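Notes for the one structure printed next.
All protein chains but one are shown in place.
As written, the chain order gives the labels A, B and C, with residue 1 at the start of each chain.
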Amino acid sequence: MLFTERDYYEDVVTMLNDRGVQLTDIAELVVFGQRNIIDLSMDIALDSVQHVLHKTEAQDAIMTGLAIDDLAEANLLPQPLQTRIDQDHGTYGVDEQIVMSILGVYGTISWTNFGYLDRLKPGIVGRLNDEQHNGGRVNTFIDDIVSAIAAAAQARIAHD
Amino acid sequence: MLFTERDYYEDVVTMLNDRGVQLTDIAELVVFGQRNIIDLSMDIALDSVQHVLHKTEAQDAIMTGLAIDDLAEANLLPQPLQTRIDQDHGTYGVDEQIVMSILGVYGTISWTNFGYLDRLKPGIVGRLNDEQHNGGRVNTFIDDIVSAIAAAAQARIAHD
Amino acid sequence: MLFTERDYYEDVVTMLNDRGVQLTDIAELVVFGQRNIIDLSMDIALDSVQHVLHKTEAQDAIMTGLAIDDLAEANLLPQPLQTRIDQDHGTYGVDEQIVMSILGVYGTISWTNFGYLDRLKPGIVGRLNDEQHNGGRVNTFIDDIVSAIAAAAQARIAHD
Partner (left out) sequence: MLFTERDYYEDVVTMLNDRGVQLTDIAELVVFGQRNIIDLSMDIALDSVQHVLHKTEAQDAIMTGLAIDDLAEANLLPQPLQTRIDQDHGTYGVDEQIVMSILGVYGTISWTNFGYLDRLKPGIVGRLNDEQHNGGRVNTFIDDIVSAIAAAAQARIAHD
């Protein structure tokens, strides 16, 4: 069977917006991630983010990760998974595994970009992370997903 | 912060049993996967499956994947994710991405074992797959997870 | 720095031909891998193989893997690496790791295709494998590389 793929671009943009993430927030991460390497304009960064968000692999990872966050927030996951995710437990690695689908599309050079953003937590990544650790909503997957979109967008620019 | 890890072995065995999967079903996949390579006893195969199920990485992947199947079965996922998962759509790859956490622990040789089981669908893998495609419950993640546990258990035996 | 990428398509086709692998051999693997799923013509299969071979990630993996085989054949690798590679040692997994660069480009569904070809060893894969195990030249990387190109080409068709 061959697949006629629908493009879920509008869906994933809406889901990100509903979680307080604008595409310009992600474009800022792209610019931040490339400082000291290349001087990127926000226009080029935003365009690359939009390209990444048109990829089926990225869309599925985003839809799945954001749904898990929301289900954890609604306390709908079975135990002990619920606790592992809502506490963002240090050895829980499925969030980082899932974003490999996004990173994989633009090759291995995106992994380094991802690790850099994930450790420094600039801009929206830090805000999402702080929100959860200050007792706010579950953002276990979304912070990795946002970093991965930005990392893939950087790799895409480097490849072009 | 250092983590004192709990072992969720009993939890994941119960979850698998609740979905109709016994550890002996997985051990049979181990024996099947190694036929024409080595002649494995069910005892050695079962012991290796149990070792894999004590790994934190495997436990998190199993708990997460089985929860997604159950939430899809209960129609609790947001659209369009709900439809992509309950129809086991051919380009949806998050199930295969998640099981990489299980396969990674015993190295790259487990990927081949996984692909072989995933394509031939012997024993319990075929039964889970048929159940879903015959209008039964959602098994989108569990069939990959069961194949991955067996693939990792084979790689663990090869490494020892 | 932005990269102006050269396309090494002609180089990698020549390298494969020099090792006795024609693109039609790989196209045959594509058709074999999809039997019982879709009925592919050799034309569609060959076209997809050619598309994969235009990807930078695939080109680098191919050039690197084939070079290692050749250096092992010429006995130019340091010990104990030389022996591990020329004996195609069962736990040596760098060959399978490298082909992940090829498989990654078309997403996780290509891993299953790869494992299936790698275990069944149809056509050219079996011939390369037999040559080495019958005392012929070192083919430790090329058999995985050829399977991975075919696996990626299958995934590319499924995505379209």
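Here is the rule we use: contacts are C-beta pairs under 8 Å (C-beta built on N, C-alpha and C of every residue); 3 or more make two chains touch, one makes a residue touch a chain.
Here the structure is a predicted model, which is why all the values come from computation and not from measurement.
Check B:Gly33, B:Gly65, B:Gly93 or B:Gly107 against the missing chain and you find that the one touching it is B:Gly107.
Although one chain is not drawn, its touching partners on subunit C can still be listed: residues 1, 3, 5-6, 8, 11, 15, 56-57, 60-61, 63-64, 67-68, 70-71, 76-78, 80-81, 84, 89-94, 97-98, 100-101.
Listed for subunit A, the residues touching the missing chain in the whole complex are 90-91, 93-94, 96-97, 100, 107-109, 111-116, 118-120, 158-159. In the full complex, subunit B touches the hidden chain at residues 1-3, 5, 37-38, 56-57, 101, 104-105, 107-108, 157-160.
Following the convention adopted for this analysis, only the chains that are shown with their structure count from here on.
Measuring from the averaged C-alpha position of subunit A to that of subunit B gives a distance of 26 Å.
A separation of 27 Å divides the Cα centre of subunit B from that of subunit C.
Among the residues of subunit B, those in touch with two or more other chains are 90-91, 93-94, 97, 100.
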